[in-house]
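Missing here is one protein chain; the remaining ones are kept as they sit in the complex.
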Amino acid sequence: MAKVLMKGNEAIGEAAIRAGCLNYFAYPITPQSEVAEYLAKRMPEVGGMFLQGESEVAVGYMLFGASACGERVFTTSSSPGISLMSEAISYIAAAQCPVVFVNIMRGGPGLGGILPSQADYSQSVKGGGHGDYKLLVMAPASVQEAVEMVTEAFVLAEKYRNPVMILGDGLIGQMMEPVEFPEKVAAKPSDKSEWATTGMDTRKSDKRNLVKTLFLDPEELNRHNLMLKEKYKKMEAEEVRYSTYNTDGDYKAVIASYGTMSRVCKTAIDMLKKEGIEVCMIRPQTLFPFPEVAIRKAVEKKSCKLAISIEMNMGQMVEDIQRSVSGIVPVKWYGKCGGEIPTPEETAEAVKKYLNNEE
Amino acid sequence: MAKVLMKGNEAIGEAAIRAGCLNYFAYPITPQSEVAEYLAKRMPEVGGMFLQGESEVAVGYMLFGASACGERVFTTSSSPGISLMSEAISYIAAAQCPVVFVNIMRGGPGLGGILPSQADYSQSVKGGGHGDYKLLVMAPASVQEAVEMVTEAFVLAEKYRNPVMILGDGLIGQMMEPVEFPEKVAAKPSDKSEWATTGMDTRKSDKRNLVKTLFLDPEELNRHNLMLKEKYKKMEAEEVRYSTYNTDGDYKAVIASYGTMSRVCKTAIDMLKKEGIEVCMIRPQTLFPFPEVAIRKAVEKKSCKLAISIEMNMGQMVEDIQRSVSGIVPVKWYGKCGGEIPTPEETAEAVKKYLNNEE
Amino acid sequence: MGKTFLKPNSLSDNHTHYCPGCKEAAHGRAPAMATGIKRVRPDLNVFTYQGDGDLASIGMSEIIHSANRGEKFTTIFVNNAVYGMTGGQMAPTTMPNQKTTTSPFGRDVKDVGMPIKMANLLAALQTPGYIERTTVLKPKYIVKAKKAIKKAFIYQMEKKCFSFVEVVSTCPTNWGMTPQDSIKWAEDTLLPYYELGVFKDTPKMEEKNAK
Partner (left out) sequence: MGKTFLKPNSLSDNHTHYCPGCKEAAHGRAPAMATGIKRVRPDLNVFTYQGDGDLASIGMSEIIHSANRGEKFTTIFVNNAVYGMTGGQMAPTTMPNQKTTTSPFGRDVKDVGMPIKMANLLAALQTPGYIERTTVLKPKYIVKAKKAIKKAFIYQMEKKCFSFVEVVSTCPTNWGMTPQDSIKWAEDTLLPYYELGVFKDTPKMEEKNAK
């Protein structure tokens, strides 16, 4: 297929349709409203469904209901909207429904601002709703990668019967880039007959499926949680994705960065290289499961003195880097947030300062 | 003052009143509804105010409004209810309002169960709402300590102008224990004239206060976030609280445990001692800021082979232990969740197995 | 807690496992969940079964918007003037001066307003098609309630409209009364305020007009 020039938000909407997801519920919020605006036009053309919910709280449960019927369904929102879905996300994870969420992050906390940010890392990867659950979290660094991750998100969500979160920053949603949609996208939907409440007529079965999250018997609830834990372990074993940059030489520091920020880091690494300073990057493409081993191995190289987490937030991934490097090298942080995006020059400068022990 | 026998939920309500907090908004949810039921009777007696909000979402903003006026205000809820407050919590932290939250955790995720749990550790300590913010999180291990922490929570909330979360499990709310209320509790409210919107007449001032979280200028939002970050660093420097148990001898393992679970661990440690196995415990009383240094120092003792996080969840504190021990010893986890509380016997057994390398 | 489930011609005998498939929504969110189901599977029959706190307090927005969009499912609203499952707290439907665990001195209407009449409120919207308030206090009322519920499901199966059947009911446990006393109290106190009757029946009106 030929490349087309598209805004990230629109490309995400188109990618979902091409991945066979014809159901979309959403509520307006900047900077992701273009997804709804695009799909309001596009869904009727492909026989799909779009409903603007009355609130993000309601949208969360619309997704839950639709997914519990075994239908592919997704939503897009931005930071405060995801907070409002927290309760529903916990329910959806508990009930093992394969909903795909896209968070085009804006500056926070609170009302914050409408410019790009990566400040919902902890919310998506660690916390968010109540209880023990994990989202499979993917962080695209380009419009092209956003399209690919949306495509894959539905497959992974169904493989694990688990919600998947695409964590994009405002730039991913707002910028235009050339994008190529995958040829074969509509992967065969997984067999849902064992769990989805599709109606007896449809399934031609005597078995009555029940989608629930209430387990009043504590032993049963403990077992349910242990089963979920096993599932998350399996994700950790099988679904870690990351890319590397400039890892061949004797680098002095490992940068960990994801999403749009990682592109700035690449340029900074090139700039440093010209000055004779070798620095490499591990870019997590999945934030959960996290590429712990890759980062640990990277810092084990003898020349490496430092790991630096570079994020468009106040240092949320730092703790995962600390866990990963286990004290082998010190872990530093550099970043800005709320729409302020560090320039390659500032980033290179920050790395140099750390390497010179100035900070 | 003499000791009285009280149910945890009621003692928490009484403690808030004695701490000078006469404003309470809440929504019914098991297992914390007794706080509202107690205060519905008690508030009128002391000239206080209780309003049952229509939802946890609304309660979150009632708290925000009341606190922005400079009044002491608190709420109590349980796991799904806290998820529904996530957006408001992010706003309240961003606007630096000193609201006190009490979460009497129940089994999750989703609807889960109504029995005790500690499965909202990550939500409270790491994630929850969107954006870069931190709650000061305290975990009481007894009704007495819950009373003391509620008392202190208002002081700390006002000192830092930051929301404080008391993270209790269902047992803390439901069990009856003898409790002594502090003599002098109503600490002098901090000076709020610089920020609270108390009305011009009241303040006799020309300065117009504004409570807001919107910063459309990215530089301003970045500065706001850096200021918040400094505040959280100050908490990390000054407010870490923990207690220790059996740390004198040459222990083989360090247990980290908090809340009700830590009481089970104490008994397990005593049992192990009788068998000649020395194990110590660090009990975090603040979960943020986290007693990293104490745990690190504890595992540095030569005899120590292991750190074990013991929680009524699937292992949420483990990552903080990993960060703290920085690879000095391996980190293990033991726990149950959803109302299943490990017995001292089971806990001792789990510790022994780890020490014998059986798992 | 609200429950949303798919109803076949008759429910299963198994009390906890409805068929052919059942889902549970969070407190208040059943209408949103039912919307989600109906939008992707309009062929399935869906109803929500909700109590006072669930529907009239935390779920107010969801029921109003679902009704106003004309989602083609059925809501059965059991109004017994109190939160049941969480243990008898004051609901938006609690009567003036009625004592509950969170209104121990009785509901003070000066402080928290008058009880909300959900059927009346939903009838103030333009879209919803069928709204009736019934009761099951005595056998003479039950026949009407059954008819109303049947009509609600027929309208759904005919893909006609959103239907809402309020059922005024008792809660002896949380009212602290014997079942008999609670029936008397409900007849004397609830029925005069929560007037029974059809508030809206658009399909019937349209049928009449068509003739």
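Labels A, B and C are assigned to the chains in the order they are written; within every chain, residues are numbered from 1.
Please note the rule applied: contacts are C-beta pairs under 8 Å (C-beta built on N, C-alpha and C of every residue); 3 or more make two chains touch, one makes a residue touch a chain.
Note that the coordinates shown come from a computational prediction; the quantities given were computed from them, not determined experimentally.
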Omitted chain touches shown chains A, B, C
The one of B:S33, B:Q96, B:T213 or B:S262 in touch with the missing chain is B:T213
Residue of B:G53, B:G107 or B:P291 touching the missing chain in the full complex | B:G53
Interface residues of subunit A (partner: the chain not displayed) | 27-30, 33, 36-37, 40-41, 44, 50-52, 54-56, 80, 110-111
Residues of subunit C in contact with the chain that isn't shown?
-> 57-58, 60-61, 64-65, 68-70, 92, 109-117, 120-121, 123-127
Note that subunit B touches the chain not displayed via residues 23, 25, 49, 51, 53-55, 57-69, 71, 73, 87-88, 91, 95, 196-201, 203, 208-214
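Keep in mind that, in the parts below, only the chains that are shown with their structure count from here on.
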Farthest from subunit A by Cα centre, which chain is it? Let me know.
-> C
Separation of subunit A from subunit B, taking each centre as the mean of its C-alpha atoms, in whole Å | 28
Rounded to the nearest Å, the gap separating the Cα centres of subunit B and subunit C is 38
Whole-Å distance, C-alpha centre of subunit A to that of subunit C, is 39
Contacts with 2+ other chains: residues of subunit A = 57, 87, 91, 95, 212-214
Each of the following residues of subunit C touches two or more other chains, namely 1, 24, 26
